[in-house]
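What you see is the complex with one protein chain gone and the rest in place.
Up next is chain A:
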Amino acid sequence: MNSSVISVSELVTMFGQSVIHDGVNLSVRRGEIYGLLGGSGSGKSTLLKEMIMLLRPASGEIRVLDKDLSTLSVDEAAQLRRRWGVLFQGGALYSSLTVEENIGIGLKEYTDLPVTLIREIVQIKIEMVGLPATAARLYPAELSGGMIKRVALARALSMDPELLFLDEPTSGLDPVGAEEFDKLILELRDILGLTIVMVTHDLDSIWTVVDRLAVLGEKKVVAEGSLTDVLANQHPIVGQFFKGARGRIRSQHGK
């Protein structure tokens, strides 16, 4: 089996006349935590949306779990969607459902497991992401920002995906919460053997959890590799990103 879970080659994206990506190449290996970095407007979230089939690129190829996204039939696409989980930036919880229903909806719709067992699995996921058991009955409107992120993560994990997409998982969390969240992601990766792709701005997350990363800029990937490889890159965008005041302080502390 090919060791790369996702490979993007010569990807071009256009919104009307404006070009967002012009020849993006990258690959994500099995079992790693892969960071997508770049300034605002560099097209990270667009790239993520293309990987999860919410947007179609103008040209180029995206292969996810050995499937070419542009040639999938409807059934194949539906099957592929069940093999990944997505955590949206704002959580995107279904506001008419309780926490428990939000997490269990995939299991309820796609499997014939008994209700009691689904309950138990949901309860495990709730505990796993560090939520109190009492949260199960609450509606999304009654949750704090950090809790919403955790519920969204539990929902993304509910079908035991091989691949997890996280869009700015730590944005909107306090430093303590963000660190806990990072730890949780590392732990889940180790135990469940997940491959994780995350869009992030959080320099702490980049130092502590990300194995390899790609920096987007000028409509391309300007640097790709492990953090040391990327730091060695002389490209000005990489420099701006890591050698600003925040980046310098962070790099002095190391891992």
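Criterion: contacts are C-beta pairs under 8 Å (C-beta built on N, C-alpha and C of every residue); 3 or more make two chains touch, one makes a residue touch a chain; residues count from 1.
By definition in this document, contacts and distances are computed from a predicted model.
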{"item": "Hidden subunit of the complex - UniProt protein name among \"MltA-interacting protein MipA\", \"Proton-conducting transporter membrane subunit\", \"Phospholipid/cholesterol/gamma-HCH transport system permease protein\" or \"Aldehyde oxidase\"", "value": "\"Phospholipid/cholesterol/gamma-HCH transport system permease protein\""}
{"item": "Candidates A:Leu54, A:Ala77, A:Leu192 or A:Ala232 - the one touching the absent chain", "value": "A:Leu192"}
{"item": "Identified contact with the non-displayed chain, of A:Ser95, A:Ser226 or A:Gln240", "value": "A:Ser95"}
{"item": "Residue in contact with the excluded chain [from A:Met53, A:Ile105 or A:Met128]", "value": "A:Met128"}
{"item": "Touch list for chain A against the chain that is not drawn", "value": "82, 95-96, 107, 110-114, 116-117, 120-121, 123-125, 127-128, 133, 139-141, 157, 159-160, 191-192"}
